[in-house]
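One protein chain is absent from this view; the other protein chains keep their places.
Here the chain labels run A, B and C in written order, and each chain numbers its own residues starting at 1.
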Amino acid sequence: MKARITITLKNGVLDPQGKAIEGALHALGFAEVANVRQGKLIELDIPTADDAAARNQLKDMCEKLLANTVIENYNIEIR
Amino acid sequence: MKARITITLKNGVLDPQGKAIEGALHALGFAEVANVRQGKLIELDIPTADDAAARNQLKDMCEKLLANTVIENYNIEIR
Amino acid sequence: MKSAVIVFPGINRDRDMAMALARFTGRAPQMVWQTETELAPDLDLVVLPGGFSYGDYLRCGAIAARAPVMAAVRDAARRGVKVLGVCNGFQILIEAGLLPGALMRNASLHFVCRRVHLRVENNETFLTRKLGRGDIVQAPVAHGDGNYFAEPATLRALEDEGRVVFRYVDGTNPNGSINDIAGIINRDGNVIGLMPHPENMIEGLHGRTDCAPLFESLVSA
Partner (left out) sequence: MITEALIRQHGLKPDEYERFRKLIGREPTLTELGIVSAMWNEHCSYKSSKKWLRTLPTTGPCVIQGPGENAGVIDIGDGDAIVFKMESHNHPSFIEPYQGAATGVGGILRDVFTMGARPIAALNALRFGAPDHPRTRRLVAGVVAGIGGYGNSFGVPTVGGEVNFHPRYNGNILVNAMAVGLARTDAIFYSKAKGVGLPVVYLGAKTGRDGIHGATMASAAFAGDAEEKRPTVQVGDPFTEKCLLEACLELMASGAVIAIQDMGAAGLTCSAVEMGAKGDLGIELELDRVPCREDGMTAYEMMLSESQERMLMVLRPEKAAEAEAIFRKWGLDFAIVGHTTDDLRFRVRHMGEVEADLPIKELGDQAPEYDRPWLKPRHPAPLDLDDIRPPNDLSHAILMLMGSPDLSSRRWVFEQYDHVIGANTAQLPGGDAAVVRIRHDKGIALSVDVTPRYVEADPFEGSKQAVAECWRNLTAVGALPLAITDNLNFGNPERPEIMGQLVMSLNGIGEACRALAFPVVSGNVSLYNETSGISILPTPTIGGVGLIADLSRMATLPFKREGDAILLIGPHGQHLGQSLYLREIHGREDGPPPPVDLVQEKRHGDFVRRQIGLGVLTAVHDISDGGLVACLCEMALAGNLGCRIDLPRAFGHAELFGEDQARYVATCRPEQVEAIILAAKAAGVPASWIGSVTGNAVAILGLATVPLTQLRSAHEGWFPAFMAGEI
């Protein structure tokens, strides 16, 4: 099945990228845009039909590699 | 309202990060994972109640800055 | 000859480039801040130097490519003024649509600073006329996103029209760029972008002077 993992900075962690992007958007005339935050998106195929099993594996991958849990949260979607 | 933009590489565009992540996952024993692709996630607030208007603005932002349409696709979600 | 160096916040090889241009052209280049909307009408050369404009956030060169001054740079390019983009400058030119393709993350995913070997593939450009076709020069690279990519059609056009100016050789491709491409030129022949840093290999102190001819070419052009 296909999985989609979104990784976002924890609340309160400085996001220099988001800050710069917000500045650029304002400069381009999108003046009202606010709270721009940048995160990561990881898509992958995992060959199991069992939803729960997949979810566990994916959680494992996030904890072990994909997310830096000191500063990032992750969210797993399966479809 | 809150918007969420996902930016992914077009098919056929090589994705060094995705490749490296896939390699690392295999090394960690997640042997069956395949087609790992890495993309970007951008979340922001845009102060309009009008869905269509927001969508147009966001499309505009993607075309003008957020996505490099030579190599990237983008997708807009509003909630 | 009259040159200008465009400065964006986060650019950090502007001084290196200014030093090199002063050395070879005999006069200091104008330093132009990104909010300027016009360039001097009598410029011979516009340089976008290396660095990390806007921290390389979002995509390398993406934010700088949309800065006010870029309209003027586009304009100059249209008028036939020579435009040179080095490293981050190359990335900016691509993001601005002045050169085709894309520069992606190095295949190693590491920033890489080392010397590479470049073969001059086209010596009829304003940057290579003092070199011979096939000549091999050394130059330092220092980047994390120099992995050149272009769709097949664009790539074919670049190759067929001899618009690949420099190619990494001797197995020194530091970033996995397609066809070992290190630098390219536009159709009109007045816009060049390259990843290596010629400004860092022009005098004895740098260990070698391989890149002096590139600047001599600029001046003679």
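Note that contacts are C-beta pairs under 8 Å (C-beta built on N, C-alpha and C of every residue); 3 or more make two chains touch, one makes a residue touch a chain.
Please read these numbers as outputs of a predicted model, since none were measured by experiment.
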Visible contact partners (per top-of-document touch definition) of the missing chain: A, C
Interface with the unshown chain - residue positions in subunit C: 9-10, 12-13, 15-16, 19-20, 51-52, 54-57, 110-114, 140, 142, 144, 197, 199-200, 205-207
Contacts of subunit A with the absent chain, listed as residue ranges: 10-16, 19-20, 23, 68, 70-71
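Everything that follows uses one rule, which is that only the chains that are shown with their structure count from here on.
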B-C or A-C, whichever has more C-beta pairs in contact: B-C
Cα-centroid distance, subunit A relative to subunit B, in whole angstrom: 10
Rounded Å distance between subunit B and subunit C, as computed from the means of their C-alpha atoms: 29
Subunit A and subunit C: spacing of chain centres that average the CA atoms, whole Å: 34
Residues within subunit A bordering two or more other chains: 21, 24, 28, 38
Junction residues of subunit C, two or more chains touched: 58, 62-63, 66
Touching residues (chain side subunit B, partner subunit A) in the complex: 6-8, 18, 21-22, 24-25, 28, 30, 32-48, 57, 60-61, 64-66
Touching residues (chain side subunit C, partner subunit B) in the complex: 58-59, 62-63, 66, 95, 101-102, 104-107, 109, 147, 149, 151, 176
Residue ranges of subunit B in contact with subunit C within the complex: 12-14, 16-17, 20, 64-66, 68, 70-71
